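Not every chain of the complex is shown here; the ones you see sit where they belong.
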Amino acid sequence: MENRQSWRQRLYIIIFETSTPAAQRFDNWLLVAILASLVVVMLDSIERFHSQYAGIFSALEWFFTALFAIEYALRLYSSPKPMRYAFSFFGLVDLLAVLPAILALMFADAQYLMIVRVIRMIRIFRVLKLRQYLTQANFLLVALRGSKQKIVVFLVSVSTLVTVYGALMYVIEGPANGFTSIPTGIYWAVVTLTTVGFGDITPQTPVGQMLATLVMITGYSIIAVPTGIFTAELANAMRQDGLMEHDCPHCRKNRHEYSAAFCSRCGGPLFSRQVEPSASTQNTPETD
Amino acid sequence: MENRQSWRQRLYIIIFETSTPAAQRFDNWLLVAILASLVVVMLDSIERFHSQYAGIFSALEWFFTALFAIEYALRLYSSPKPMRYAFSFFGLVDLLAVLPAILALMFADAQYLMIVRVIRMIRIFRVLKLRQYLTQANFLLVALRGSKQKIVVFLVSVSTLVTVYGALMYVIEGPANGFTSIPTGIYWAVVTLTTVGFGDITPQTPVGQMLATLVMITGYSIIAVPTGIFTAELANAMRQDGLMEHDCPHCRKNRHEYSAAFCSRCGGPLFSRQVEPSASTQNTPETD
């Protein structure tokens, strides 16, 4: 009883954490399994292979499903709050990794099944999540969230632009040149504004080409906007942690070198000198 | 009489402002109506649907026109200076939302009418305008206006570049390879320089391809320029609040470099070193 408890804890550390070498090994194997299952799905989707090795592929699929099912069971078993885990984001992703087989029993449309099987890839982040990359990812997310509002404004402006351009092209070029409807026109406008330029639909009339030129120049210029927003936001975030945050008790200058003992503006001591060690240590945290 | 006056004011707040929940609700409904009318226009432009539901679409069109007509009337009625509003930018946009029907009575070309109907979309900004996004949008506009001159120089250079490249390609490739005229050559140059690359016209001769390579490298490199201008401008705008607000105790100059220890106007020390707590605390508010 007692050692089973400890066994569960050990299992928890291996599966959910990344501190021990065993846990590291588990993560690596999980990564391999996920990627391998992905490769199988992809090869399976190629007609030539599918017709030949259909049997092997489904066998492998069942194998991986079993593997992920066992993993899911162990996670449920080892986690202290099974329900909490089961309904967490990654808990659902883990479940999703097992579902395809169950779904396969219900309805047999291999097509739609494939998407579910591909979504397994999201689990890669579960592994990344357990690495130092998390901080970096989080860092990017913060920068993106910081520029959210501006991005919204940008997207609304772009969609308006695209809609108007699309309607204009539909009227100027007309169905004869492939602009069969306003939505098609909008699709073309997006293709052009984002500088993708498939070339499946292209303006034929001189007026249409002049408008297209305008669209392209617009897209080429405003490609700056999200970049600018994001970069400024990121630079801002980076400048935040360049200096130490601590109000000078005399002049309130609130950013100093990490090694600063005195304010570089008024020369006053940053930390009252006659503090007993305890107090000084209690200051430490806020300087980290 | 008196309460009708107040009624008009309440109406004004609901329609033009965004402070009250009622106004918020009005904005949301307006947004829905605008988007719905847009969807109708788009579906109407798809031949398949148009042939089937032409009746329903025109009915809906009339419905939305009526709706926007009422809104326009209410705006005119409730605004303190009707004329001033009528000739304001958004006043004209609101009018434009009603025009299509009237125009339809005059000439029946559905095609050109559609553009006017699409332009309704601009009214989305009227709704956005009333949200906190305004500040953000305004912020972006400031940055764009700040970089206006540089952008002009950039655009003139690009157009010169594009014209010369276009003429060269026209001479090198010639009509045989699709470069039927200098304008066509310029159109191709824009398509290539902006990295859109439709592929409807492509160089066939080795010399033409070498020149194309040059155009592409140019475009790929100067894609930096507008981005750089904009970002620098944005960062600049963000640095505007770089100066510290603090009254100089001697000459009362109240904006200084962030790290200033002495007033840059009278040379007096900004912070006496042996300040008594009281003084320092009284400094706190203005420095936060």
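Of note:
Going by the order they are written in, the chains are A and B; count residues from 1 in each one.
Criterion: a contact is a pair of C-beta atoms (placed from the backbone, for glycine too) under 8 Å apart; a residue touches a chain by one contact, two chains touch by 3 or more.
It should be emphasised that the depicted structure is a prediction, and the values quoted were computed from it without experimental measurement.
Sequence-identical chains in the complete complex of this entry number 4, based on the file rather than the 2 shown.
The rule is short, and it goes like this: only the chains that are shown with their structure count from here on.
If each chain is reduced to the centroid of its CA atoms, chain A and chain B end up 28 Å from each other. Contact residues on chain A toward chain B in their complex (touch as defined above): 149-150, 152-154, 156, 160, 163-164, 167-168, 170-171, 174-175, 180-183, 186, 192, 195-199, 202, 206, 209, 212-213, 216-217, 219-221, 223-225, 227-229, 231-232, 235-236, 249-254, 264-268. Across the interface of their complex, chain A is touched by residues 38, 41-42, 45-47, 111-112, 114-115, 118-119, 121-122, 124-125, 128, 132-133, 136-137, 139-140, 143, 151, 155, 158, 183-184, 186-187, 190-191, 193-200, 219, 223, 226-227, 229-231, 233-235, 238, 259-261, 269-271, 273, 275, 280, 283-284, 287 of chain B.
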